[in-house]
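A single protein chain has been omitted from the complex, and every remaining protein chain is retained in its original position.
Take a look at subunit A:
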């Protein structure tokens, strides 16, 4: 039960963004439940999911905020996005328009998150290669130019989904190890081992004694 002792050392906060219908919620379900939801209802406002993963022997709880594609940061206050350690930016490889909108998503993300937020670009629906509208090469180039991590994935088959979430976590963890990510910063999107239940999330005193940095 959740009120029992915590069995993880960190909480990383993620957001998933991208145009409507690119499969954000499906990626989340695939990652948290290892299932594909063919008829996933639209996200209105936000939803969230969690999963505990392990990076370098440390248990990390991922708290993933799934946003409504049509909202573009507006419905829910920006503070929820600002405190994100990782942002998964998703487009649909079979719909060019969703790729074309990436630059405005990226602008929004950069404006509303902090500089150390790890942004991971995901080209979803890689199982529909026959209907491909965006090549791997051009997306890879876009990612490189903007310093993003990139992978093509399929929420349907599960291909590369784990990888995307885990690689993001590794990168964030690396930033903590390198000292690039300041755990004391209110909006780092990372919490060290949580305090007793019932405390506000944001007001937890950073416990640095176990930290390797």
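Operating definition for what follows: a contact is a pair of C-beta atoms (placed from the backbone, for glycine too) under 8 Å apart; a residue touches a chain by one contact, two chains touch by 3 or more; residues count from 1.
Definition applied: contacts and distances are computed from a predicted model.
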item	value
Which of "Splicing factor subunit", "Mitochondrial import inner membrane translocase subunit tim23", "Defective in cullin neddylation protein" or "TBC1 domain family member 5" matches, in UniProt, the chain that is not displayed	"TBC1 domain family member 5"
Residue, one of A:29, A:156 or A:192, that touches the chain absent here	A:29
Omitted-chain contact residue, chosen from A:66, A:127, A:152 or A:187	A:66
Missing-chain contacts mapped onto subunit A	1-3, 20-21, 25, 28-29, 32-33, 37-50, 63, 66, 68-78, 80, 104, 107-108, 111, 197-203
